[in-house]
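As you look at this complex, bear in mind that one protein chain is not there, while each of the others sits in place.
Chain nomenclature is as follows: A and B, assigned in order of appearance, with residue numbering initiated at 1 for each chain independently.
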Amino acid sequence: MIAPSATLELGESGEPQLLEVSLGPQHPSTHGVFRMDVSLDGETVVKLKPVFGYLHRNHEKIAEKCSYLGSIPYTDRLDYICSLTNNWAYAMTVEKLAGLGVPERAEYIRVILSELTRLINHSALAGFLLQDMGALGTPLMYAFREREKILDLFESLTGARMMCNYMRFGGCRCDLPPGWIEQTKNLVANFPKFLDEFESLLTGNEILRARTEGVGVLTPQLAVNAGVTGPMLRATGVNYDIRKVDQYGVYGRFKFRVPLGERGDVFDRYMIRILEMRESLKILEQALRDIPAGPIIDPKAKLRNLRPKAGEAYGRIEGPKGELGFYLISDGGPNPYRYRIRPPSLINLTILEDMCLGRTIADAVVILGSVDIVLGEVDR
Amino acid sequence: MEALEQLKARVEAAVPGAQAEIVPNGSPANQPSLSLDCGHARTVAEFLRDDPDLRFDYASNVTGVDWPEKTIKEKIKVKKLVSGVEKEVEEVCERKTPAYLEAVYHLYSMARKHGPLILRLRTENRSDKVTLPSLTPVWRSCEFQEREIFDLYGIIFEGHTDLRRILMWPEFTDHPMRKDYVEPDDYEYEPTPHDDVLTRARQHYPGGTPA
Partner (left out) sequence: MIDEGLRTELSRQGVVTTTLQELYNWGRKSSLWPLQFGLACCAIEMIATSMARFDIARFGAEVFRPSPRQADLMIVAGTVTKKMAPQIVRLYNQMPEPKYVIAMGVCAISGGPFKEGYNVLKGIDRYIPVDVHIPGCPPRPEALLQALMTLQDKIDKQPLTGDNRPPHLDASAPGEFPIPAFGQHDLEPPNNPALWQPPPMTRAE
């Protein structure tokens, strides 16, 4: 931590009252450049103020100077672990704004890539959460081993491991190479073995249970009012999954359940993510079985020099972290007039203080890990 | 969810004195919005959240938008006397659109699974009267987003619990997302400068010596 980071306030009779610690922007457990100004009474958290902006890269301002097509690579870098879902949310919003349709094969490809991204995100999260709890590196190694297999698939399709830049307005950039579907089916068939191994090692673990059960409890009323979405919301018991509510893309055709939690604590959020990975595998099996042949981009879609009519549109998807939305206002020109990203990680941080009050500082670290933030999205 | 006209009528019936205006949307997305006056905005918001049929309990997105003053030239047909005969003449008339800052709220309902309902609140002008009522006491999700609008646009939200800069450092004085923001002049080598980058290049590297 960077000095000066802790100040001690003394009471009237000279006894120490509150210790103010800044879990600074460089810290092993803050998932990026995030800072929490915590006031402690002994070890109990009395006040917690999150501070961010250390990765504010002015995406919204740069997008006002770029064309619609030119902003797609920037969307990759928002939530940098899940780049393909960011691409989809933006492409969907521009399609709403310009009135473009998407062919069926492209929709199926989008669903497949989005669910693979969900697998990457949730397994990486389980690894990082356990690293915060002290299992230094081993669950993360297992999770990243699976992530590398999925990144190989992405690389053979899009050309890049992380910043895929694959979705376009009206479809996708290029078609699946031969053999890709078989490789993906292979991966989906072998993935449950990894999940079973992961769960048998971790879910019954005494330390995990003791550190996560009853910690960071969130009530459903507060969660809905604070705009929390994604696995955090479903862990409190509220049944709101945008894949089921809006049924965007072709999600209406797949049969899958939405796992819900009971108590809203850190253990529920961890379990929801493991269960969501299993549901994603079900969706992947169905999509890989049913994917039709056909064009992958709407032939009438104009990519370069796209000038949508003046108006606005708000499009949202169920990203792995929550509701990722884009709000675009067009004035008829080649660049958007206003380009706004609705970041799930930022809004999920609103109730971080409420969840951590009265707990110890070690719990605050675990609770932050379970909120699943990525600073690229929080700060944009 | 019912049509926006019916919703507007309901809002005006439930909150006396509220003035709501429908703002049309030109794009195929078909998402028109409702513009509210600042005096009754919070009461309308509470009605939208608590009404048993509407139950808009989830404020998904709060955006700030900057609309600077624009001069629009329009051709209007005017009846004028031309050499003694009344004729219809086309005249070019200039009109200035008002300048204001705006906060746009996207509301959804988790209980009834409908939405979006889009609300707009406008300030009076861009220079000194930039206050808007904060909707954070109604929906807690507006807390960080309204702070961000304050930081980047300069709209002051009355009733917000903790209004301070969120993304830029506290000593920063500008509001960078406004359309008239000028970046600090920090130019360095660019291989193929063009447009305004070329103008800055000429200032910083005067003299055209061939490479």
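One rule holds for everything that comes next: a residue touches a chain if its C-beta (ideal position, glycine included) is under 8 Å from a C-beta of that chain, and two chains touch if they have at least 3 such contacts.
Every value quoted in this text rests on a predicted model; they were computed, and no experiment measured them.
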Exercise for review: Taking the whole complex into account, name the chains on display that the unshown chain touches.
Suggested key: A, B
Check your understanding: Among A:Asn58, A:Asn205 or A:Gln286, which residue is in contact with the omitted chain in the full complex?
Key -> A:Asn58
Point to revise | Candidates B:Val23, B:Cys38 or B:Ala201 - the one touching the absent chain | key: B:Ala201
Check your understanding: Which positions on subunit B touch the chain that was left off?
Key -> 167-174, 176, 181, 183-184, 186-189, 201-202, 204-205, 207-211
Exercise for review: Go through subunit A and note every residue touching the omitted chain.
Suggested key: 1-3, 24-28, 32-33, 53-59, 61-62, 65, 73-74, 77, 80-81, 140-141, 144-145, 147-148, 161-163, 375-376
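Just so we're on the same page, only the chains that are shown with their structure count from here on.
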Practice item. State, to the nearest whole Å, the distance from the C-alpha centre of subunit A to the C-alpha centre of subunit B. Key: 28
Exercise for review: Under the touch definition given earlier, write down the residues of subunit B that touch subunit A in their complex.
Suggested key: 25-29, 31, 57-61, 63, 65, 104, 106, 110, 113, 116, 118, 139-145, 165-169, 176-177
Study note, to complete from the structure: As the complex stands, subunit A meets subunit B at residues 52-53, 56, 58, 60-61, 96-99, 222, 224-228, 238, 240, 245, 308-314, 316, 323, 325, 327, 329-330, 338, 340, 342, 346-347, 349-351, 379
